[in-house]
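Shown here: the complex without one of its protein chains, the others still in place.
By letter and in written order, the chains are A and B; residue numbering begins at 1 in each of them.
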Amino acid sequence: MSTTQPTKLQLGRIGDAVARHDATPKVTGEFAYSSDLNAAGMLWGVTVRSPHAHARIVELDISQAMRMAGVHAVLTHADVPGQKTYGLEFADQPVLAAERVRYYGEPVALVAAEEPEQARRAAAAVRVEYEVIEPVVDMERATEQPPLHTDRPTMAHGYREDERPNVVRHLVIRHGDPDAEGDITVSGVYDVGIQDQAFLGPESGLAVPDGEGGVDVYVATQWLHVDRDQVAPCLGLPPEMVRIHLAGVGGAFGGREDLSMQIHGAMLALQTTRPVKIVYNREESFFGHVHRHPARIWCEHRATRAGELVSVRIRILLDGGAYASSSTAVASNAACFAIGPYKVANALIESTCVYTNNPPCGAMRGFGAVQTCFAAEAQMDKLADELGIDPVELRLLNALGSGDTLPTGQVIEGVLPTAEVIRRAAALPVPDAEPLPRDAIRLPGGAGNTTRGEGVKRGVGFAVGFKNICYSEGFDDFTAARVLLRADGSAEIHCASAEVGQGVTDVILQVARTELGTDDVVLAAPGTAAVGSAGSASASRMTWMAAGAVRDACRAALEEQKRSGGEVDVERIYRHPRTTPLDPETGQVTGERAHVSFAVAAMRVVAEVDVDLGLTRVVWIGTAQDVGKAINPLAVEGQIEGGTAQGLGLALMEEIRTRDGLITNASFTDYLIPTALDMPPVESELIEDAEPDAPYGVKGVGEPPTVVSSAAVVSALRDATGRELARIPVRPDDVVGL
Amino acid sequence: MKIRLVVNGEAREADVWAGESLLTALRDTLELPGSKNACEQGECGSCSVLLDGDLVCACLVLAAQADGHEVTTVEGLRSEDGLHRVQQAFVEAGAVQCGFCTPGLVVATAALLERVPSPSDDVIREELSGNLCRCTGYAKIFDAVRLAASRA
Partner (left out) sequence: MEVITPRTLDEALRLKSERPDARPIAGGTDLLVELNFDRTRPETILNLAEVPELKGWVRENGSLRLGAGLTYTEAMAPELAELLPALAEASRTVGSPQIRNRGTIGGNLGTASPAGDAHPPLLVEDATVEIGSARGVRTLPLTEFFLGPKRNALAEDELVLAVRVDPGRQPQTFMKVGPRNAMVIAVCSLAVGIDRVRGELRAAYGSAGPVPALVTAPLDAREDFPDLVAGASSPIDDVRGTAAYRRHALRVLTKRALDRVFV
């Protein structure tokens, strides 16, 4: 096969569209992901998981497994050296189930053996006797059923007190007079299925004992320091004896915020005094991380005859599954962005997240705003239809912008160009309908060859979505960066921000090159030992936060070097503007802001639907997104295209299916994500309007496309079919009307 | 059991478990972890390799079945004088994000361009439909394929 000489890659500064620094090792196969790691004397770890969604553990017998060939350790809850439970925000999840399992696939025991097959055989030989308990699986009935957590772990944290069993968080936002009457009312009930992050790199990592009682864990994660702060107490170790190192991350999308194998691997490594590798397979990955919350959303929109929103009432119910994870924040986000980027003087928004025995849910790209955007935008389409107003015009008429007030009472101080993104997206020219005949792959049903054009109708949809950037509600959100600036002007940057594929590494390098005025900059491998916390690669915050921290550290290093000469080593911590909690009773801001900043996107979608079979081909997508400042426009486009694909997947095909809490499609054979034949071209317009509070004016760009695209795709399907389509993913049955 | 095969032009021997896939043998025994373990059920293409020149999912080939055959992995595309043109195009077009699908896509694209030097957009889409990417939405991957084809 032919080869070409590599052209020298441009080393970008802020604003340059440049290739990723890690692209070359990724295309050659040299880049080491967390599942690629090995160490001398390494053992393989396997997790024994619950086959039930809800059961009491009557007996746990590891004796046979212990005697099997190659086995070095079999551990249960009794072997957890320190704190028995952990959690991202609330320590409600057992490291290994003790007396009770609360979800299908919950870890019960661990095995380490010389060979993977030996570990699997021993895991199969761990005998667990369960007494099955009736599972709580209906989120609407959960608050009337026996509590899954009798100690109510999320109560008394400044949230609204709610006595009902199984409430994770209940939130009410009351704004103006929600009873205000309009000329016209539209209402609807909307459902969202459970979406999986479906990152391609399975949960995996390597734990290496240091010989002095401590441990090094090499893992794919989104937040190194918060991992350490959960792992160390469970191991009964001080934080400095647990070092978390970022291994190559094969995608994250929120699914790596919570721990997977970190404590388990470390326990096995410390017990056996050997390095231990754990790699989940695809089925196990569905049990290994939290998912996007399924939701039911009741909406009532009241408007004047001219189309001005008068009052919006929305009730949101989210199924958090067995453990809290980040559900309290998701419930809040769902509520805060429930109405969409529209002005409304009166609103009543109620959001409840409940515990059930369904798969645990937590962070996924869009974080609560995806579910409500789907519902609210369906309502806006319905309202436009009812009023006979063009849906784009209706949205423009109500568009929220700087200086306007949110239902939480927060006044938008930064940039929010809602009207601008609507106009720009609406102005993108829609491609003409293609003539027939066409090859099957250019028709709904694709390679399945189901139509030559029969039953195919075309629809054009539109939607707008927004969400917050950075952490909210008083969270102390910061990022540390360290710059080692040498006498010759070269520099080494330390920042524990997780490169999950989004390109934050390049952001850091571009900022440092710009600030230091040199191309001679390297980024050290991220770890907890060398630098302070970077916070999480989530909430569309990492670009903003890392850019701020690296900028400040670079500037401080230059000053320091000017003063002292020679080599300097400077660490700086960057904080975004402070937020404050929402009032637990009214949901109104208690200070200036509950959220730091917002980003908005509008999207136009052309779809063809085979209305007889209920199959869809999305033909074209055009979008305009508020990005603040694009540090690397090539990477921003990539985030928009990829984020759009995930929303399209939720609209059309992606759903974790359960029966009595048991996942019935834990595979890529039956959990479908979009293929190359499912994604249309995406035309994206970047609206660069610098955010005043942000370094270089940046805004996060990862989430808005996912927030808006599910809504926009379904809007096109509604246009094509004339059906309400109040549930995502839209099933062929829904389109056909069965 | 012992298998003998030619990997990336080099005669290799490996001691494998009878139930093991070629993917596991490549990654864990032959020290070639470039082929990726995303689904291990033939649904994602991240383990794509060439077996006697045919594009296959290494996860669905029994390691023992590769005995006596020739395998090319992503590690074998690069020559001493530089990246394969497909690799180079993926770098330049921004087709890589997390990169977990990339080795499989690079191998699949190289195989496609050997058979069809200037594929249409439809052919690119259909031929790469077995290679899932969760990050990019595919647009920049298609750009990379077109770029590589233009440099034949």
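The criterion applied here is as follows: contacts are C-beta pairs under 8 Å (C-beta built on N, C-alpha and C of every residue); 3 or more make two chains touch, one makes a residue touch a chain.
The structure presented is a predicted model; accordingly, all values stated were derived computationally and were not measured.
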(request) Quick one: say which of B:Ala14, B:Leu32, B:Val74 or B:Ala108 touches the chain that got left out. (result) B:Ala108
(message) Looking at the full complex, which residue from A:Glu350, A:Asp678 or A:Asp719 touches the chain that isn't shown here?
(response) A:Asp678
(message) Tell me which of B:Leu5, B:Leu55 or B:Val74 is the one touching the absent chain.
(response) B:Leu55
(message) Residue by residue, what part of chain A touches the chain that was omitted?
(response) 120, 124, 281, 283, 441, 444-452, 454-455, 612-615, 617, 652-653, 657, 664-665, 669-670, 672, 674-678, 731-733, 736, 738
(request) Touching the hidden chain in the full complex, which residues of chain B are there? Just list them. (result) 1, 17-19, 21, 40-43, 45, 48, 54-57, 59-62, 64-65, 67-68, 108, 126-127, 129-131
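Just so we're on the same page, only the chains that are shown with their structure count from here on.
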(request) Between chain A and chain B, tell me the centre distance in angstrom, where each centre is the average of that chain's C-alpha atoms. (result) 29
(request) Sort out for me which residues of chain B touch chain A in the complex. (result) 17, 19, 27-28, 32-41, 43-44, 46, 73-75, 77-79, 81-85, 87-88, 90-92, 94, 96-103, 106, 110, 114, 122, 124-126, 128-142, 151-152
(message) So in the complex, the part of chain A that touches chain B is made up of which residues?
(response) 1-7, 9, 17, 19-20, 22-24, 26-33, 35-36, 115-117, 197-202, 248-253, 279, 281-282, 439, 441-442, 447, 500-503, 634-635, 637-638, 641-646, 667-669, 673-677, 679, 681-682
